[in-house]
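The complex appears here without one of its protein chains, the remainder shown in place.
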């Protein structure tokens, strides 16, 4: 039972709920002397967001600047998503991602109808995704979908007449997560918007197997867009060929040096950005990790290195790092809500609902 | 993973999301020179919607005309369900029906609290429906309930003091589905509002067992109200007596010729309206169908025949029919949202919230 050793007396309204003792860079850094170019954002009008392949560096930057604006301004009062219904269709359940999208919509005064688990639906009964797409046309203005099958996106798109945001399709992609990831990295180092000097280019470490893990896949794909700023990408994976054919081709075309290793300690002292993952989860089984795939108090991190993790985490990322300046992962999670808001406003073309002085309406 | 062969570049805001390449009749056809009679709709004030037995042809027509008005007009701005909470109590899970009701409520600015699965509730613990009814009195202004047990309606009504809309009770009824079904049929042939000449009367085919399938039961029950327009109803079922005692009596009293067959091909060439169903589902088991219970490219449909299906479908209704003028089932699904809106506004007596020039307020 709750004992008197708690202090429920902390006044939880005074503290900035977004504060943590980790790194929490000011989003306004992204906007200094760099106003948002709405013409670039308008490329997303009526678009589905399915893959990082739809993005170039310019579009990534504008979305992140728009998210920074939403994070640093009181937008809600202008009710940008008023009258819009978003369907959160999570055939593969996920608390974190679903609540992130739902919070994003509700704070903009949109509305939600939700499938939080695929087990008790028409899909469970064998109904085709084609028919489910036709159903969504009738019920909402935009669909956010997560599905266990990689082919789910291909299957639903033909009948869907409202925009679809891919929240994860099997071992395919997870594009909005990558935008959240790079939003955090850009807040940490806004100079990445331009071209870094050779001696400043970053060494990026990615733990995981891009060829089979969708968040890692999308993150690597998006990182290649920053080829002018990255000196090396080290992939830490147990697999011999963690990239797969398509990503190998793209990586080679980028000109960035790619290094594969199965031990993070081999490279960690040189890493500037470390993208961690719960690789222990393959399907529903969990296997124990060893120090080759973990970050903890013993890890020899570079002085200013920052760590990302899409969360949920198990023991690959020790909580002892939470209160250090290496912790960029809480900022990453918090920023995801604003990235998703930026996408909804852009896709549903609701720029004219924003305060006029905040964003130029072309 | 998502390849570049997709065209996520389709601007999904330009297309009318309700369009399909099937039949999509203009709802305004129902309203031509036939204004809504609000006195008839007011019969539903404060009423629960439990069975098609509560409806006569006049009330069915007014509800469908009201739905047509809601489908063709921007009603949402007047916030008709402002301040109202609807409880969607789906003790038997159903994505399609639940999302249809929730979309209907949210577009009218009502609010939703939801039970989407009966397995994790007080009902699972053995709590009586009587007590659950008393609970709903405290939490909402209207309840939409779907339940695995036919007796669920009888059990909850005694303690319930807010209107209940039956979204399907075991093998009982599904009255709002039938209204959606006939809304589609009336859009296709508005002359059904009156009395058809003998040579124009329709031959209706119903696949399924009305005595044990609730959507089919309600649909047949509502079809009998149109006895002046129907020359014959053919029931396609494997059962020897698919109607059961009560429906046999009602069918006989209607004067419509009823024909039973176990092979759709025996009658399909003469059918004007074909009501299809997933008869393969009996409980949780699925059995394979043969051509006696299917519509596909080989079926010899009448030239202007239209097909209905409450969906979800398996392989009894081939998708090859989706882009033909026989497809009335997508219109049927889309129209269901407006039928449900018409019911909520009528039951909760919110006519005075509608724009004055759209509906006469008596």
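Per-chain residue numbering starts at 1, and chain names A and B are given in the order in which the chains are listed.
Note that in this section a residue touches a chain if its C-beta (ideal position, glycine included) is under 8 Å from a C-beta of that chain, and two chains touch if they have at least 3 such contacts.
Please read all numbers here as calculations on a predicted model, not as lab measurements.
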Worksheet item: Considering the whole complex, which of B:53, B:191 or B:352 touches the chain not shown?
Response: B:53
Worksheet item: Looking at B:87, B:225 or B:333, which residue reaches the missing chain?
Response: B:87
Discussion item. Using the touch definition from the top, which of B:163, B:208, B:310 or B:335 touches the missing chain?
Written reply: B:163
Worksheet item: Residues of chain B in contact with the chain that isn't shown?
Response: 45-51, 53-54, 83, 85, 87, 111, 113, 115-117, 120-123, 125-128, 130-132, 134-135, 137-141, 150, 153-154, 157, 159-163, 166, 169, 171-173, 214, 217, 246, 348-349
Response to the item:
Against the hidden chain, chain A presents residues 1-2, 4, 6, 8-20, 76, 93-96, 99-100, 102-103, 106-107, 112, 116-117, 281, 286, 311-314, 319, 330, 333-334, 336-337
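Please note the rule applied: only the chains that are shown with their structure count from here on.
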Worksheet item: Roughly how many whole angstrom separate the Cα centroids of chain A and chain B?
Response: 40
